[in-house]
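Take a look at the following structure, please.
Shown here: the complex without one of its protein chains, the others still in place.
Let's turn to subunit A:
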Amino acid sequence: MNSISLYTERDSIIHHIHPTNKVIYIFASILVPILLPSFAVLLGGALFGLILLLIGKVFKRALPMIGFVFLILLTVIIIQGLFHPTNSVLVFTIGPAAFYQEGLLYGLTITLRVMNIVGAFLILVLTTKPSDLVDSLVRRGLSPRFGYVLNSVFQILPQMMVSMKTIMDAQRSRGLETEGGLRVRIKAFLPLIGPVVLNALTHVKERAMALEVRGFHAEGKKTFLYEEKSYIATKPIQWGIWAVIGLAVIGRLMG
């Protein structure tokens, strides 16, 4: 089945860490660099993220995504190196372009901050099944209806793309040009919107009825087909991350 999930099945310790701990780790990767904006903390955080991806055996899978983000961030380093308002110490020149230490360091700081967050997100999405994440959140009090919406996005969206392709083929068979330059594509897009939206709306209504007769709005406590997966050292890991956040807060207050 087509899936929009990036989950990569591997047998690693990271795959056996509780999904909510990975969510808290994302929170920490955003918060700690804000609280302690030193270069060492940022570099340490980014390296730690890469090490976790390596342990999770998903580094290779993560590399194109990291590369793509890094490529965009490279422009930030270049622009800051050239034009940052505090630029004064010249590091090197390429032809007429002069790069300054202050700007380069500022650009690098932004890059590391983003890489920290990207790394944490990649750890979550590459090593956690979306359904496991939603399941664990629902067990911890997330509304089952909201959980359903999250879960169904991963399953229904690829199916909608398939139906869009069918509609596109149908329109193409009636002589609609759908390939070519940007103008042709934009022109082709408009006649597709109607059938795609109408089709989706009809499906939504039918699916709502089908869910209704399957007790979707039933009152009372929901039960689960599977027992909750057992994860490794859930509490120690969780307290460990909270401790790092706590130390960062203390460090900020004291420093």
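In this text, a contact is a pair of C-beta atoms (placed from the backbone, for glycine too) under 8 Å apart; a residue touches a chain by one contact, two chains touch by 3 or more; residues count from 1.
Everything below uses one rule, namely that contacts and distances are computed from a predicted model.
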| item | value |
| --- | --- |
| Missing subunit (named according to UniProt) among the choices "Energy-coupling factor transport system ATP-binding protein", "ABC transporter", "Cysteine desulfurization protein SufE" or "V-type ATP synthase alpha chain" | "Energy-coupling factor transport system ATP-binding protein" |
| Which of A:Ile51, A:Val197 or A:Ala210 contacts the chain that the document leaves out | A:Ala210 |
| Given A:Ser152, A:Thr178 or A:Gln238, the one touching the chain that is not displayed | A:Ser152 |
| Positions on subunit A contacted by the hidden chain, ascending | 1, 131, 144, 147-148, 151-152, 155-156, 159, 203, 206-207, 209-225, 227 |
